[in-house]
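Following: one structure in structure tokens, then a few remarks.
Shown here: the complex without one of its protein chains, the others still in place.
Chain IDs A and B follow the sequence of writing; residue 1 opens each chain.
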Amino acid sequence: MLITENLTRNFLMATTVQENKILILATESCAYPGADSVGQAHSSYPANTYILRVRAPVMFPERFYLDCFKKGISGIIIMSCGEECPYEGAYHAMAKRIDRVYQMMKKLDIDIRRLRITAICTVCNRPFLKEVNMMNDIVQELGPPVLKESQPPVTEQEPA
Amino acid sequence: MTDGQTITCDALVVGGGIAGLQSALDLADQDFSVVIIEKDLSIGGKMIRLSKVFPTLDCSSCITTPKMASAAHHKNITIYTWCDLKELTSNKGSVRARVTQKPRYVDQDKCIGCRKCEYSCPVYVPDPEQGGFCATKAIRIPFSNAIPQTAALDPESCMLCGKCEKICPTGAVDYFQKPFDFTIEATTTILSTGFEMTTIEGKPQYGDGKVPNVVTALQMERLLAPHGPYNRVLRPSDGMEPDSIAFVQCAGSRDKSMGIPYCSRFCCMYAIKQAMLLSGALPLADIYIYYMDIRAFGKGYEQFYQTAKAMGIGFIKGKVGRIEEAENGSVAVRFEAQDGTGVTTENHDLVVLSLGVLPDWSPEGICSVSTAEDHFIQTVQPSIGPTLTSRQGIFVAGAASGPKDIVDSISEAGAAAMEASNYIIAQGK
Partner (left out) sequence: MTDPKKMKKNKEKSEKIGVYICYCGGNISDHVDVEKVREAAEKFPGVAVARTNSFMCSDPGQELIIEDLKNGVVDRVVVASCAPSLHENTFRSAITRAGANPYIYDHANIREQVSWVLHGDKATYKAEKLVAAATGKAGLLEPLDPIRVNARKHATVIGGGIAGLKAARVLADRGLEVVLIEKTPFLGGNAAGLDTVAPLGEQCSALIAELAKGVLEHTAITVLTRSEVVGFNGYVGNYNLQVKTTLSSSSAFDKAAGHVVPFEGDNADTPTEQNVKTGAVVLATGFRSYQPKTGEYGFDDHREVLTLPEFIKQLSEVNCSGDILELNGRKIRAMAVIHCVGSRQIPGIHEEDENGYLNEYCSRTCCSSILHAANTVKEQFPKTNIYDLYRDIRTYGRGQEELYDRAARNRVVFLRFEAGNSPTVSANDDGSDYALKVTIEDGLTFSEEIEVPVDLVVLATGMEAGDVSDLVSMMKLPVGTDKFLQEVHPKLAPVEMSVSGIFLAGTAQAPMNISEACNGAAAAAVKTASLLSKGYLELDPYVAAVDQDLCRGTGACVDACLADGALEMIDAETENGTEKKARVVPALCLGCGACVAVCPTGAIDLKGWSLKQYEAMVDMIVADELIDI
């Protein structure tokens, strides 16, 4: 589902991408405090990173990721709790979903390096910086995503 | 509250610093009614006056203000500031406190904290909340985060020009306000009366307070604080940006000749913290810490110390024997180096003394709890009941029973609240 037509949407129509934006979905129990810990250490990392606090990335459907690329997000890092996930089974379900997203990205000719899934804990300062810098190198190389003209409609339904 | 009034509550907390606030919150969250009395104009204690706190380098204000605000807004907590505890008696499951409300010369109920009085006041006085480094007015809100946000007039400095009274939009200024007494009846009391630092005056070996550019650690906190007097670190005598700064540890502690044989416990860590903050504020400055032993014992403290060493802060093992005025405002520090070079003198632009820690309050003549040889409140079961005093129903938390860092004070405050809760329950109330 794309966002509804309303004032905000109209307002956004003229969107121009200025920087290669990286969206980070960071779990509130591990990766988000991990990102804060990087801040507490005053370690700098690329500015084009936007960290969204999520309870569990398992909530995002395939189309969310594809929509983000359509909207002009250049890269997405899912920073999960990995094995420390507080919701048993969520990590596995999400990993399977991401595999499907990769397939869809290939069909749409979106470089799959633009989407990465990783585990970051609350004190993972160095892994956090490594992931962010790595993704930044990729998006600087690739630039903003350009989607195929005749793109197939994004399936909304999960394959059974 | 009025003259002669009696207030009843489950627990009385004496002292609204971080320990008292934590105790009060932990009691109030269990639905016990709590009264905090505070001798100062604002709650928040020493902690609200600090810059940042070790080992996380959180800004101190960010940690203290929410606790201050939640205590101030808690439905079960009532706070009285600018009070003197005159007498505290305990008797079979109840305590009775006689308290004097000191005059602010501003009606607390009328004052809206607009600061018009402060802006109009023509009398400048050294600001005690900024280490005396800059000026404030004779009538003022004590500092920006103070709770309550009520002005108070300093009668020593006021020249009674009447400007504040005229400009006050609510008619809150009252030059004729008198002190009055009231009574608090509670089931239990927690003493969280905190600490104070010794002064430089009276220590001839450190210049007796007469050597310029020798400051106390609390003054350095203000120089480093976000709302500090200069908004940057400058040395007080001439406003020069210091290139060489030295911290003198145990300047009054671990020294029987100065009356404090014990270790003041948190000076090593705040000196390291200040040194780290200074190296951020003045990247080119050389920073040294003269010490006997670095006591970085708490969770994450040793790692903090090692980080400071890696940042290039100089740690010099040696006892400073003398501090004297040198040329151009610099300070000569004479110390006995333990690396074999013997007695050496080094000049620094600014010297910070880690002075000794003393209790801020003595129960003598007020309350019959015992103190120990170190003058801090005695605890009768120091190992398994560290918050129990010699009087049943009176508990102690934080630096009132010996120097303690913030983490340990907060932990002990929770413990005191637990013991106090159980005491209230045991009284069948």
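One rule holds in what follows: a residue touches a chain if its C-beta (ideal position, glycine included) is under 8 Å from a C-beta of that chain, and two chains touch if they have at least 3 such contacts.
Because the structure is predicted, anything quoted here is derived from the model rather than measured.
The residue touching the chain not shown here, chosen from B:Val106, B:Cys168 or B:Ala225, is B:Ala225. Here the missing chain is touched by one residue of B:Tyr105, B:Phe182, B:Phe247 or B:Tyr301, and it is B:Tyr301.
Only one residue from B:Ser157, B:Ser390 or B:Ser411 touches the chain missing from this view: B:Ser411. Among B:Ser70, B:Ser157 or B:Gln427, the one in contact with the hidden chain is B:Ser70. By the touch definition given at the top, chain B reaches the unshown chain through residues 26, 29-31, 53, 55-56, 58-59, 61-63, 65-66, 68-70, 72-73, 113, 144-145, 147, 149, 225-227, 254, 261-263, 265, 293-303, 306, 317, 338-340, 372, 374, 376, 382-387, 401-402, 406-408, 410-419, 421-422, 425-426. By the touch rule set out above, chain A reaches the unshown chain at residues 1, 3, 6-9, 11-12, 14-18, 21, 23, 29, 33, 35-36, 38-40, 42-45, 47, 50-56, 58-62, 64, 67-68, 71-73, 84, 86-90, 93, 97, 122-123, 156-158.
The working rule: only the chains that are shown with their structure count from here on.
For the pair chain A and chain B, the distance between mean C-alpha positions equals 47 Å.
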